[in-house]
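A protein chain is absent from this complex, but the other protein chains hold their places.
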Amino acid sequence: MKTRILTAILASALLLTSVAAFTSCGKTESDGKITLTNVSYDPTRELYEQYNAVFAKYWKERTGQDVEITQSHGGSGKQALEVANGLEADVVTLALEYDVNAVRDAGLIEDGWVSEFANDSAPYTSTIVFLVRKGNPKNIQDWDDLIKDGVGVITPNPKTSGGARWNYLAAWAYADELYDGDETKIKDFIKKLYQNVLVLDSGARGSTTTFVENGQGDVLLAWENEAFLSIQDYPDDYEIITPSISILAQPSVAIVDEVVDKRGTREVATEYLQYLYTDEAQRIAGDNYYRPSNETILKEYADVFNLDINLVTINDFGGWDAAQTKHFTDGGVFDEIYE
Amino acid sequence: MMKKASKRVIPGFGLSMGVTISILSIVVLIPLASLVVFTSTMDIGAIIETITRKRVLASFEVSFITAFIASAINAVMGVILAWVLVRYDFPGKRLLDGMIELPFALPTAVAGISLTSLTANTGLIGGFFDKFGIKIAYTRIGIVIALVFIGIPFVVRAVQPVLEKLEPSYEEAATVLGASRTRIFWKVIFPEILPAVFTGFGLAFGRCLGEYGSVVFIAGNQPFETEITPLIIMAELQEYDYASATAIALVMLLASFLILFLVNLIQTRNAKILKGGS
Partner (left out) sequence: MNKETIGSKVVKWILIGVSILFAILMLVLPLITVITESLKQGWQVYIDSVADEYTVKALLLTLEATVFAVVINTVFGLFAAWALTKFRFKGKKLLGTMIDLPVTVSPIIAGLIFVLTFGRQSPIYPLLQELDIKIVFAVPGIILATVFVTFPFISRELIPVLEAQGTDEEEAAALMGAKGWTIFSKITFPHIKWAFLYGIVLCTARAMGEFGAVSVLSGHLRGKTNTLPLHVEILFNEFKYVPAFAVSSILVMMAVLILIIRSIVEYIGKRESEDVR
């Protein structure tokens, strides 16, 4: 009798677990409403919040269907990893091509996704700039000021933060130009730069906190859109310095083929990404401090962005796979400068 | 050794073992096994090469040293706190008692951010120590602080129930016999609570070893200086290098297993001595 009570407790516990297993699934689409999951990276939430509303309205007008978009934000590399491991994303809108390639390598996205949409599937771009304290007390104007003694630099670790790889590559591009491709000298430059790094946070947001909230360092290497967000919060405390050379950061968008085929959402997913290139969406990107890929719209924001900056692209490094192998894998240049 | 005969006097062995083993398997053993299986697809040479890279070794050193110091501090402070909470009456005791679990409820990231802002040289505590030239945040001291915060409930809550249960009659008897208080503590009370202290220490140590969320904010993450092993694992994952990540993870897993096994050994041994003596 008593054992039966206990067995009942056990049975109920197991039952509860299985109930949990089933509550989350079985929620199928009802009454013609389409759901779409957009797995993105951290600071794009406001951008997509505004865009999703615009797109939902457009889709309703075009097809009469309601579309509900679920957002997911996190570190770009981590997000890619989750999609590769079974997070059902219809589209990914990540910080760099390399992360989308990781999803491709897991077999979820077909080859050639880069050319599926205009501008290498990057509807908006950004670049790397310096955020310095108001009045620029250390007089930091360009990359070579960062390797001077007594300058404290804050940047995230390129090994854990996809975005930080752009920072590293932008510095490399400057040194490449300065030393005319002499690799020993370039490495030396990069080494000095990272010796001046006071705190190597794991992500972009952590670095911003270190610089802004905890007052460490003299200069923060940041994505332009994130630097603008900090200025917006503390207009009297910081200013943005645009270096002479930087890199064109291209956040990539792609359709996750396996998922859209399974869920039957290819049409709406394609349209969702395609619509990012319309004037209206490009202006939303601009309002959120991303540089619109449409040149005409970009010019409308000439008073916001410094358009004279000399931008190299990832192709100058031979594409992401080459850059990754050379610089960031174990034993690569980034490891070398710390040995 | 009368105990042998009493092996199955108490009912419920089969049932309780059955439940224990089955839940343990589903939640812990099977998932952990998949880690082992995954790593075993790598060949031994590659595993050894991965875990003996200089940077990885340096991170082991950082993680082990800071975790050990932090749990040692926790063991001492934990016993003091538990003692104060059980034996003394003072205003605000309940409040103090209630606060012990806070480190658990606060998400580790929030704890990390708050502690960093306090201990950075612009913060309240950090500013004070900065006058003496001591940096806390972005050094190993900062890591230890974060780990002490994370681990403190383990020791306090392990020792407290045992202290509460301790019969005051022993101590009274000892006092009547003229033993000094310090002597009573070391000879009578301390041996009783030692197993619990070890349990708390072991759990805190293991937890500190693997802590990620709070440490990444306060550590500064400089390779060879303040880079902890979980961060390396995270970096490997970001590079989509599952094999390296799981290999390093396996080392950490073995380490925590060994520590715990040792703690359990000492603990049962102690319990036996105690029982034999009484």
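By written order: A and B. Residues from 1 in each chain.
Note that contacts are C-beta pairs under 8 Å (C-beta built on N, C-alpha and C of every residue); 3 or more make two chains touch, one makes a residue touch a chain.
Predicted model, so just to flag it, every value in this text is computed and none were measured.
Peer 1: Specify the residue from the set B:A75, B:I141, B:A158 or B:A219 that touches the hidden chain.
Peer 2: B:A158
Peer 1: Based on the whole complex, identify which of B:G45, B:G98 or B:G133 touches the chain you can't see.
Peer 2: B:G98
Peer 1: Provide the residue numbers of chain A that touch the chain removed from this figure.
Peer 2: Within chain A, the residues that touch the unshown chain are 2-3, 5-6, 9-10, 13, 16-17, 20-26, 37, 39, 42-43, 45-46, 70-75, 78-79, 82, 84-88, 106, 203, 205, 208-209, 213, 226, 229-230, 233.
Peer 1: Touching the absent chain: which residues on chain B qualify?
Peer 2: So the residues of chain B touching the missing chain come out as 3-4, 6-13, 15-17, 19-20, 23-24, 27-32, 34-35, 38, 77, 80-81, 83-85, 88, 90, 92, 94, 96-111, 113-115, 117-118, 124-125, 145, 148-149, 152-153, 157-158, 160-162, 164-165, 180-181, 192, 195-196, 199, 202-203, 205-207, 209-213, 229-230, 233-234, 237, 242, 245-246, 249, 252-253, 256-257, 259-261, 263-265, 268, 271, 275.
The criterion applied here is as follows: only the chains that are shown with their structure count from here on.
Peer 1: Can you list the residues on chain B that touch chain A in the complex?
Peer 2: It is residues 12, 15, 19, 23, 53-55, 113, 116-117, 120-123, 137-138, 216-217, 220-224, 231, 234-235, 237-241, 244 of chain B that touch chain A.
Peer 1: Spell out the residues on chain A that touch chain B in their complex, using ranges where they run on.
Peer 2: By the definition above, chain A touches chain B via 3, 6-7, 10, 13, 75, 77-78, 80-81, 84, 102, 105, 157, 159-162, 197-202, 206, 209-210, 213-216, 324, 328-330, 335, 338-339.
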